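Scroll down for the structure; my scribbles are underneath it.
All protein chains of the complex are present and in place, except for one that has been dropped.
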Amino acid sequence: MTAEFPNVTQHAGEIEPGHSLWQDAWHRLRQNKLAVIGAVFVALLAIACFLTPVIAPGSYAKTNLALGAKAPSRAHLLGTDVLGRDLLARVLYGGCISLSVGLAGTFVSVVIGVLYGAISGYFGGRLDVILMRIVDIIYSLPFVVFVILVLVVFGQHIILLFMALGAVSWLDMARIIRAQVMALKKQEFIEAAVALGLRKRRIILRHLIPNVLGIVTIYATLIVPSVMLLEAFLSFLGLGVQAPMSSWGTLILDGSKNMEEYPWLLIFPGLCFSLTLFSLNFVGDGLRDALDVRASKD
Amino acid sequence: MLRFILKRFLEAIPVLFIVATLTFFLLHQMKGGPFDTERPMPPEVKKAIYAYYGLDKPVWRQYLNYMERLVLHGDLGMDQKYFGWSVNELLASSLPVSLELGLEGLFFALIFGTIAGVVASLRKNTFGDYIPMSIATFGICIPSFVTGPLLILVFALGLGWFNASGWFFPRDRVLPAMTLGLYYMAYISRLARGGMLEILNQDFIRTARAKGASEWRIVRKHSLRGGLLPVVTFLGPAVSGIVTGSLVVETIFQIPGAARFFVNAASNRDGPMLMGTTLVYAVLVIVMNLAADVMAVWMNPRLRFE
Partner (left out) sequence: MPLLEVSNLRTSFYTRYGVVRAVNDVSFSLEKGDTLGIVGESGSGKSVTCYSLMRLIPQPPGKIEGGSAVFDGVDLLSASPAQLRQIRGKRISMIFQDPMTSLNPYMRISEQIIEPLLIHEKISRADAVQRAITMLQEVGVPDAANRVHSYPHEFSGGMRQRVMIALALITRPELLIADEPTTALDVTVQAQILDLVKKMQRELGMAVIWITHDLGVVAGFCHRVQVMYGGRVMERAGTDELFAHTAHPYTRALQKSIPALQTKGASLYTIPGMPPDLSRKIEGCPFVPRCEFVQDQCSQPVELKDIGSNHKTACLRVQKKEIHLNHE
């Protein structure tokens, strides 16, 4: 609203210490309770998940056919599945796989996205137009279909899985990076570097990329849950993580098959997965709100 | 406007062509198929089967045959899993089911999402805002393969209001459509709220008030058209997402749609079916994206003159 808003200026002589963009952002992030809770939750969960294979290896696979599926009890905090395996161990181990695939896929996606966006934004012109049109087209296609095709053709090895997932998740990152690079390109320190005669490649690597690191962190935090979601999606269809490994997706699949008699088999993995997605999304949103100066209204 | 449609149409053709070619050669790399059985197959039988499907010819010959049949006759070939059935026949029976499901999910998402978002924007920072937006956050974060089984657990197995699976009665549509549309309903409600808030902050809303317009008039005549623009822009990706989502929903609810064929074809390594459904999906998504873009241009007069 362009209603006349009186100048709220400092009186001369009173100079307040300046706040850097990062300090402001950190302060705002800390105030965002949901983001903080989310971050703590994910951190604790990640620690638990990654420690499990170390502390209690194989606990997720220990079957006890005589026991069968049992509801939660003192001995098995989350109950057991049809083969008598402890669900808590399976959930933690599944988390380990899910988080790992999520992080690895995000890494792939970040690398592709940053390079693609930086090149497109820096060189501009026709190259930029073509590259961005390609992004638009890919964006509109149902890429999961293609991931499935790739997995079907080349086998379902877990490395291929996270690479394929990363290869379809870089689109937003590329767009954001491109916008950032285009803005930075106009700023003076880039002109200074050009005046010093630095080669274009050096400019991109040494000057532009460090500056976009902040943005990358934010959007990477938002890519992790979407990659995890894709992995679980594929695993639920039986096309993702293969036995003997299991992720939250496969656990949810198993749970849904037996949910009428043993609802806890669906509820606990589902709950865990959803809470993790929640938390990561809150943290990502919080980071984005904290650093996006424009979004300071309401 | 017409030029815009024509331009997009012409753009779509090479895209489809590239998609078809890439998919074809990709699938050609696939090892194994529905023919692999436990016992080794006698070589004459194998040779006969391969000849039947044209797999004995060199790759480029197979490709040309396929494209020729596709472009001239719309023929997607013979399915490998279900002997004697053509892909066209299988899709003809299953595609309408998927389309119905997709449309129902989309309408669910659009109608409830838009209403929730608009109402939330008008009651900003009150419970009328917090409640729909919290539900929206849930909808975005909980995946469809969790909500689907949960809905079945509660409403079908628990309360008995619906069947747990199948596609026979009208009420069989409810849970699958909800499961499919929930994420998009949540996303759309956020977009609608954001779009409306942006419009309501504009100067021309102040002008409308200065004319003595009522709040209802301001919402209906002045805000909706601009405020819902983000929703229309999202329709393209939404349709794409619904196609994807149907893979899971049709599996959970045992719905005899095209997505189920696709998932099964993936497990069975049924090349022609994979190829056929991929192409159908690509066409569908491109057409819907075009429709969404046309709608966006129609709604925003400024875009028309670019």
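To keep things simple, chains are lettered A and B as they appear, and every chain counts its residues starting from 1.
Throughout what follows, a contact is a pair of C-beta atoms (placed from the backbone, for glycine too) under 8 Å apart; a residue touches a chain by one contact, two chains touch by 3 or more.
Keep in mind the model is a prediction, meaning the values are calculated, not measured.
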### Task
Looking beyond the chains shown, say which of B:G105, B:P143 or B:G226 touches the absent one.
B:G226
### Query
Among B:R8, B:K57 or B:R217, which residue is in touch with the absent chain?
B:R217
### Task
Considering the whole complex rather than only what is displayed, give the residues of chain B touching the chain that is not shown.
202-204, 206-214, 217, 221-222, 225-226, 299-302, 305
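Everything that follows uses one rule, which is that only the chains that are shown with their structure count from here on.
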## Note on the structure
In whole angstrom, the CA-centroid distance of chain A from chain B equals 23
### Query
For chain B, which residues count as touching chain A in their complex?
15, 19, 23, 26-27, 29-31, 124-125, 137, 140-143, 145-146, 148-150, 152-153, 157, 197, 201-203, 206, 236-237, 240-241, 243-244, 247-248, 251-252, 262-263, 266-267, 269, 274, 277-278, 281-282, 285-286, 289
### Task
Using the touch rule from the top, collect the residues of chain A that touch chain B in their complex.
1-3, 137, 139-142, 144-146, 148-154, 225, 229, 232-233, 236-239, 249, 252-253, 255-256, 259-260, 263, 266-267, 270, 273-274, 277-278, 281, 297-298
